Structure formats: structure tokens, C-alpha cells
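In this view, the complex is presented without one of its protein chains, the others remaining in place.
Per-chain residue numbering starts at 1, and chain names A and B are given in the order in which the chains are listed.
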Amino acid sequence: MAEKVSRKPYVREMTSEWIFRHPRYLRYMTREFSCLFIGGWTLLMVWGLAQLAEGPQAWSAFIECLKSPASIVFHLFALAFALYHSVTWLNLTPKALPVQIGEEFVPDAAIAGAHFAAWGVLTLAVLYLAGAF
Amino acid sequence: MGERTIELEVLRYNPETDSEPHFQRYSVTCREEWVVLDALNHIKETIDPTLSYRWSCHMAVCGSCGMMINKEPKLACKAFIRNYEGVIRVEPLAHFPIERDLVTVIDDFMDKLKRVRPYIIPKQVKAVADGEYLQTPAELNKFKQYSMCINCMLCYAACPEYGLIPKYVGPAAIALAHRYNQDSRDGGREQRQEEIAATEGAWECSFVGACSEVCPEHVDPAGAIQQVKIKSTVDWYTEHLMPWLKK
Partner (left out) sequence: MARSNKPIVWGPFAAGGTLTAFVTPVLILLTLLAGLGHAPDLLAFDRMHALAGHWLAKVAIAGTVFLSLWSAAHRLRITCYDLGVRADTLVATVVYAVALAGTGASVLYLSRI
């Protein structure tokens, strides 16, 4: 008969080191950080709404603020992060919305592709209607 | 060619003598086609018989040999030596307490598996004499993918939310609940919702997606969890905004 072994399980502490364990966790954190820029830009636009309500001078001042170097840099970061959010979000749509036709499921690429196509069309429509080109 | 001498750095922990784990290095001459499990078996057989680890089938179907290999959750029988350079670091599966060496305490997972009622709760009870349940290929495909889970727990090791929130029911258990919810023979979704639609259920998931990436059977627990979230949300709003609708 074997002798009795005493147990003493060791619990490893969870630190923030997990973020660096694999590139996928860094990509996840990047995706999550997009919220700061999307939220920040939206708050900036709320301030713009206030200027719009004030009148033409306030609005012009707002547009002038948008031209500052700080604003341009912020916009470039915001655009990059917003795009990253869009790409990651749309790529995940097939996971959340599986479509079964007959026996088989519609391939992920088709579902995501349809979303990307709609995104492209919508983007162009907005740019056109806004008079950007 | 044919052989390669590699260095394996393995986390050791003896609960009777150690206060904390430490690494031990072994030099192993491996054949070209070896997996990490072969190297571990070689160590145990010829160098250090005290090394403890779980393994069984050696062909990625039993789910026993999950461990962290260079900080990535993998089945040791599916981690080919030829894909690694330099020192290979082998540690027990992350986010589980260490029992001894590479053996983890998996009681938490076993408990969660039970809680999600991973068995058919029939819509209509049928006596065996009344014959089989009939199911079309389309109905089978609705859940087949989620039935492929081998309970290897790599997904729990990959999931940072499970590491941060030990109460989280976790990817495999939720995917398994989803497997039964999707089965046309089953009528137990309401009971399983008590577990997987609770705060510690699907709601702790932040869709990192690591679980699906490391899953050796391509179960895609992340997808299952998102579908649970959406269904649970629709249920909640229906229930609260239109309570007159009978379920």
C-alpha cells in the first residue's frame, strides 16, 4: 500500500503579465483601447454640437480648433483605432450570427464579406452626401 | 539528421517539500518526429522518474496532456519538437492550481461541467420501447461542432477572464451547454440558463477569442458564448418589455 501524500496545491498569482504572453492578447488590448478614441472623439463632437447651437461664430471657432496640430494627431490616432475596431468587429459577426442554409452553414468569409461590403457602400454614401468629393 | 538534442525547462513542484515551484532543466536527445510528450516520457523513463504529468492517448483525443509550452496552452502530444527552437519551457496549464509538477487541480472545471447539465433533458420523455429520436443532418449540424470538445481545458488556460475571475464558468462548459441547447432532442435550455446566463456565465466573457484559437478540436467556444449572449439578451428584453408573451 502506498504511503499517504499530503496535498498543498500552489496557486499562481494572476498579474497583468498575461497581456504579453502572446501577440493575440496585445491585439485584444489594442482593440479594447479603441474605446478611448471612439469615446473621446464622440465627446469632442458633443462639444461641437454645443458650438453649433451657439451660432456661426462659435461653429467657426470649433472648426478652427479642429485644425490645430493636437486635433490632427488625435484624429489620425482616432481614425486608426476606429478602423481597427471596425475590422475586428465585422470579422467577428459570423461567430455571433451563424446562418444555416439546408444542412450547411454559410461560410464565415461570406457573412463577414457581406458586412464589409455594406460598410464600404455606407462609407462611400456618407462621403458623397457630405460633399467630401 | 533524425536526432536533435534539446533543452527542456520544466516547472517542478513537490507539495511535500517545496514552498514554491521552480524550474528544472533537462537535456534530451529527441528523434525528429517527437512531440513534447515523447521528450517528457524519455525524461521520466531514463533521467528523472519523479517527474509527474498527465497523459494517455498520445493522439490528441483524450484531452489529458494539456500544458503551457513556451507560454502557450497546447496538448503535449500535439506539440512537435521540430517547431521549437532553443529552450522549450514546459509549465502546468495556466489558471489552475498546481497539484504536483505538471499536474493541475481540475476540480473547478469538473464542478462547472456538472453545473451546466451536459446531457439531454428531453423535450418529451420517450420510453425506450417507443424507439429512437429522429434527427436530420441539418439538426445534427446545429450542435455537432460543439460536441467535439475533449475537455482538455486549453481554453481555460488561454482565457484571461478565467484567470482574472475564477468564478467564471468558462469556455468549454458554456460551449457544452450550448451543444445541448442546440440539440433538437433537448428541452433543458431554461435550466441551463440559470448557470450560463448568470453573471458568472457568458457575461464574464469579453470575446478575447483566445479559447477558440487554442482549441485542438475547433469547437469554437467563443462563437458559442456570443450566441448565448445574444439569445440571453433577446430573452431578457422580451421578458421585461413584453411580459405578456408566453415563453
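Following the convention adopted for this analysis, contacts are C-beta pairs under 8 Å (C-beta built on N, C-alpha and C of every residue); 3 or more make two chains touch, one makes a residue touch a chain.
Remember, predicted model here, so these are calculated numbers, not experimental data.
Participant: Where the complex has a chain not shown, which of A:11, A:50 or A:109 is the residue touching it?
Facilitator: A:50
Participant: Tell me, which residues in chain B touch the chain that this view leaves out?
Facilitator: Residues of chain B in contact with the hidden chain: 160-161, 164, 193-195, 197-201, 203, 206, 229-230, 232-233, 235-237.
Participant: For chain A, which positions touch the chain that isn't shown here?
Facilitator: 15-16, 19, 29, 32-36, 38-39, 41-46, 48-50, 52-53, 56, 59-60, 63, 66-68, 71-72, 75-76, 78-79, 82-83, 85-86, 89-90, 118-119, 122-123, 126-127, 129-132
Just so it is clear, only the chains that are shown with their structure count from here on.
Participant: If you average the Cα atoms of chain A and of chain B to get two centres, how far apart are those centres in Å?
Facilitator: 28
Participant: What residues on chain A touch chain B, complex-wise?
Facilitator: 5-12, 14, 18-19, 21-22, 24-25, 28, 32, 92, 95-98, 100, 102-105
Participant: Which residues of chain B touch chain A once you look at their complex with the stated criterion?
Facilitator: Answer in residue numbers: 13, 15-16, 20-21, 71-72, 94-95, 97-99, 105, 136-138, 141-142, 160, 163-164, 206-210, 212-213, 220, 222-223, 226-227, 229-230.
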